[in-house]
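I am attaching a structure below and will ask some questions about it afterwards.
One chain of protein is taken out of this complex; the other chains stay put.
A and B are the chain letters, set down in written order, and residue numbers restart from 1 in every chain.
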Amino acid sequence: MISRGMLPYLLAMVLLGIGVYAITCKKNLIKVIVGMVVAEYAVNLFLVLLGYRAGGVAPILSEGEKAADLARHSVDPLPQALILTAIVIGLAITALMVALALRIHERYGTFDLSEIRKLKG
Amino acid sequence: MTDLFPLVVAVPLGAAYLLPLLGRMRPRWPLDLLAILVVTFVAAFTLAGLMQGTTGTLWLGGWRPGTERSIGINMCVDGLTRLMLVTIAMVSLAGVLFSISYMNRFTGKGLYYSLFFLMLAGMNGVVLTGDLFNLFVFLEVAGIASYALVAFGCESEELEASFKYLVLGGLGSTFILLGVALCYNQAGTLNMAQVAQFVAAKGINPVLTLAAGLFFAGFGLKAAMVPFHAWLPDAHPSAPAPISAMLSGVLIKALGVYALCRVFFNVLGLGGGIFPLVFMALGALSMVVGVLLAVGQWDFKRLLAYHSISQMGYVVLAVGLAGELMAKAAVEPAAAAALQATAALALFGGLFHLFNHAAFKSLLFLCAGATEYATGTRELKRLGGLTRRMPVTSACCRIAALSISGVPPFNGFWSKLVIVLALARAGHYWLAGMTVAVSFLTLLSFVKVQRYVLQGELRPELAGVREAPAWMCAAMIILALVCVGAGVLCPLIQADLLAPARDALLNGLAYARCVLGG
Partner (left out) sequence: MPRPGMTLIVKEVTKLVSGFIALYAAYIVLYGHLTPGGGFAGGVILACGFILIVLAFGRDFAAQVISDAGAKSWDTFGAMLFLLVALVGYRVGAFFSNFLPLRSNFRLVSAGAIPVSNIAIGIKVAACLLGVFLALSVYRAARAGGGEEEELHD
């Protein structure tokens, strides 16, 4: 039913689930940040795994090889380019979150989400 | 002319990097001058593009795909793009003009402008691009800039609101990226036009339906539809006033509603029968929940934020109605012409309301900002009698309040009327009635605002209140003129601005022909 080939994709989704669980259910600000990072990286992993071709080689052209031949039996290079960008975006979000968390700690004195609730209604 | 369109992304991006350097120099005026020049350039360029009716595609780097799957990125200008660009330019111009005086009370004005122009460049990129992953990247650029801008004042409430916004926005972006990955896996390409060709040829399969669901969740979160609205009532009031205007005025539209329309109408072909109904259901829910929560608010900006949710519900409802009718027309060829006509009407109403909401909601937030600048408070109970002291602000506030309540002859009336008519023609009488009821409640809510803020006796602690500075008044007057002009000159706008946008969406999957054929 679930073949061995699908296992990496399922595990990436499990990782995403762990990340989303941490974002939604954890009370500590830092744990929320870690959950966010895990969720983003899980999606990046999934995206890279989509490009896999069974028995494929890395998409690096070597001397004497033709581009058309390489394209036939290499893994898909496009998702790799995509996740490079996505990793940079994740880095920017993480840096911003950490900076915000530091400032929140300064103002509220705690990282506990249940006490950071000045805005209501 | 089409080839020059990347400049509306490149020029603000370049300015975003130069402005912090200028911000550290004394005197201050080169900073403001450069900001005004850049935003005027963007506004003039988009207006010129609108006048000429430029349509076309350009491929970055000249990487045209030919017949195989494209690996280049294209930027596509069609009617919907022109409408969104004009909306963004209009609100950004007002925002920059307002910021010149308002942001003098904050430190780091150069950094503020830098983030503002990053957000502008990101939004322009979102509406211009024709590639799914490029859409995600520009969405993130604009989104991250907006997270930082919400926290700009660094008070505790602003930080908390920004963190909440960040976490929810990041979650939405994760879903969008997952949707893009699934689309790529199925269609083998990221180019929107080629995915549309794939969907037209092969139809929707369960993976694409899952991708459509993920897109709906992600973009719906950016558009603050119920149940994804939890971040908006905290984030929009906490931001500085011009940023609240930008966020409510264009960000939720460019990143949320525009992306939803583009992906669902032109790329995924409505994603199967269920999605238009979900649009309509959540649009109606947003309308009602937004206005009910807004009526009880006593904080000026928080009230406006809840009204944003409600008005976005109008647009999503209209768009969903159009989608449902188009799906029905595909199934029943006999009644197709009438259904298409009603769908066109619904889309016209939705897009017109999108443009109108950008105008009057930004104006309302700017007025709230001017009031806060002059009096120092946002609580309705502590304001009062400002009409005599702040004539320009109160006149603009009145115009905006009348527009949002749907009073003729201002612009809000026409767009709401068209939506109600389209709902009635399609046979959804309950929804049409609900729309009218929500409009009435909006009117009630703004009568309350008028009574508490503008009319009544001037409180003793507000005795020293003066009118807002000239730049802020100029920004508000520009938007007020747009509100009045769009209402009175409705037929003019209809032909140039809205009809091409509506046709671009009505084309549906034939978008591919427009992009790749030309």
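Things to note:
The rule is short, and it goes like this: contacts are C-beta pairs under 8 Å (C-beta built on N, C-alpha and C of every residue); 3 or more make two chains touch, one makes a residue touch a chain.
Note that the structure is predicted; figures quoted are calculated from it, not measured.
Only one of B:21, B:48, B:274 or B:437 touches the chain withheld from this view, namely B:21. Listed here are the subunit B residues that touch the chain not shown: 3, 6, 10, 13-14, 17-18, 20-21, 24, 58-62. Mapped onto subunit A, the interface with the missing chain covers residues 60-61, 63, 84, 88, 95, 98-99, 102-103, 106.
Convention: only the chains that are shown with their structure count from here on.
By the touch criterion stated above, subunit B contacts subunit A in their complex at residues 71, 133, 137, 140, 144, 147-148, 151, 154-157, 159-163, 166-167, 170-171, 173-174, 177-178, 181, 184-185, 190, 233-234, 238, 297, 302.
Across the complex, subunit A meets subunit B through its residues 16, 20, 23, 29, 32, 36, 39-40, 43-44, 46-47, 50, 78-79, 82, 85-86, 89, 92-93, 96-97, 100-101, 103-104, 107-108, 116-119, 121.
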